[in-house]
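Here we show just some of the chains, and they stay where they sit in the whole.
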Amino acid sequence: MGGELSGNPAAVISRPVEAGSNDPHGITFAEGSKYYDRVQGSGVGAVIVPLDAPEMDCPTIRVDAPRAAFGLLLHRAKQPLPHNPGVHATAIVEGATIAADASVGPYAVIAPGAVVESGATVHAFCYVGPRCVVGVGSVLYPHVVLVEDVILGRGCTLFPGVVLGADGFGYVWTGSEHAAIPQVGGVRLADHVDVGANTTIDRATAGDTTLGQGVKVDNLVQIAHNVKIGPYTVIASQVGLAGSAQIGAGVLMGGQAAVADHATVGDRVILAGRSGVMKAVQEPGEYFGLPATPIREAMRQMALMRKLPDLLARLEALEKKSQS
Amino acid sequence: MGGELSGNPAAVISRPVEAGSNDPHGITFAEGSKYYDRVQGSGVGAVIVPLDAPEMDCPTIRVDAPRAAFGLLLHRAKQPLPHNPGVHATAIVEGATIAADASVGPYAVIAPGAVVESGATVHAFCYVGPRCVVGVGSVLYPHVVLVEDVILGRGCTLFPGVVLGADGFGYVWTGSEHAAIPQVGGVRLADHVDVGANTTIDRATAGDTTLGQGVKVDNLVQIAHNVKIGPYTVIASQVGLAGSAQIGAGVLMGGQAAVADHATVGDRVILAGRSGVMKAVQEPGEYFGLPATPIREAMRQMALMRKLPDLLARLEALEKKSQS
């Protein structure tokens, strides 16, 4: 790290830990008095601090940029699930195309015609269905399902329980029942897309549901058929995007936010958690509420909501006065 | 289709695509000038239009009902996951009853005493637990779990990651801990019920959690113990139905809507997305908000919310005037 160590150089440190941890073999970082206070007396094994930090009561490494130094430690501590090139004896891959340096884990099933490209990893219990492609270097954690017509770009990561390519939710009422509209489209992820655990992304009715380059999606998100998401958009947990919603580039969506079917969200829009877009939000900036409203206006409305009892009292006082 | 073709009859068309697609081998449909504009110059391979549509710049099929004709194409393009009658060599079905023309895929596990009826398909990695029945012609996509006491009717479709029959969420505080109330009931789906990816439907404490004929449920929906859902009700993604909620027939629920425990929703009620029923909504019609309110009234409240700063200003003006 190029930092300066003070304190016991023989202390045994085995893992990075969070601020406030009392792990005697952990190392954390602290910037600012609030965090120094959490470290002092905590019993943590060591701490990374800025050059001008006060004396700490544990071994201390002083560096220019503590957060970045801690990030380096995280990188060193990361142990990805193993990538073992080759196809496990229990995997079923008949009729599929598996690159020689790809890894297919135990009890994976790859359908005839599917493709697993170079350096990709398909972990245990994954199902890769007909006409699916796992792009170069992509990783499917255990228990991922690609149902049909799912094309992944390079370097995508799909966490456990992800389901891509199930049928979109489309029915037509025949007069006596809801008949399913056949869903024959696909799901297409560009390069470096991550999808969180138990998230679902449906295949398009026709054409593709698409996620642009570098899109990051958290756990338990629903992305319906024919949704289009621009590059570098980030979507937090439990967000719901209804059918044919159009999401721009560089958008940020907080947890439990939602976008109605066929609604549009412009580039660089920030939707605070629980916000809901009913038709369109186009201008860059932060929004909140249902319907999503520029955040200052939404916060002002929220504040006035809390003042409603006071407003009512004042109105009543005026009424009394005017009647006297 | 019985339509009339104009333009290059040798054009190679291989798949239906969505409006606005530029796929040179795709065919889409267009009704109305907004959609004609999206097709013109898009480069799409062909388009289905009404008889009175203008000239298009790609091969064109003129028919009476373009949407219906496109639906026919979708039906022709649909390639369901294969149904291979018989039990895959890797499936574990000891003690279960499997119809001769049913299909049980690789690495499926069917518990002793469970039943898979005629023409049903149980795909890879499905778990069908004790006292479960997969009805005639029903389809379990890969990675479906029927835990215990789950009875499916005919022609049901369960998408990947669905969990039916896990214990309902019921505890009693003993003074020192939450003790689980034993959940011994079941889940019962009538005929032609569809359940979307990663949706969960819990078994009843006693008796059954029931979904009526033709009910359609989207992805990531929670249906708690002892919920009753009437026939032909449609439930969009991320809806939550709490314990013992009673839902009528022909109800439509938008995404992220919720119904509180023991609350009731009458027949033909429409709940807009994100609505919440706290006690009861009985009369047919559309509702919105929390608590769910007839939609005109809810929209008027929402509009007035946005006018609160104006109302406050007007109130202050009156106060000033009355004090002078």
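To keep things simple, chains are lettered A and B as they appear, and every chain counts its residues starting from 1.
What we mean here is this: a contact is a pair of C-beta atoms (placed from the backbone, for glycine too) under 8 Å apart; a residue touches a chain by one contact, two chains touch by 3 or more.
Quick caveat, the model's predicted, so the values are computed rather than measured.
Within the whole complex of this structure, the shared sequence is present as 3 copies, and 2 of these are drawn in position.
One rule holds in what follows: only the chains that are shown with their structure count from here on.
Annotation: 23 Å between the Cα-based centres of chain A and chain B. Put simply, chain A touches chain B in their complex at residues 92, 107, 109, 125, 127, 129-130, 143, 145, 147-148, 161, 163, 166-167, 169, 171-172, 177-178, 180-185, 198, 200, 202, 204-207, 220, 222, 224, 226, 238, 240, 242, 256, 258, 260, 276, 290-291, 293, 297, 300-301, 304-305, 307, 311, 314-315, 318, 321-322. Within the complex formed with chain A, the chain B residues making contact are 15-18, 21, 23, 26, 28, 71, 74-75, 77-79, 81, 90, 106-107, 123-125, 141-143, 157, 159-161, 192, 194, 196-198, 214, 216, 218-220, 232, 234, 236-238, 255-256, 273-274, 302, 305-306, 308-309, 311-312, 315, 318-319, 322.
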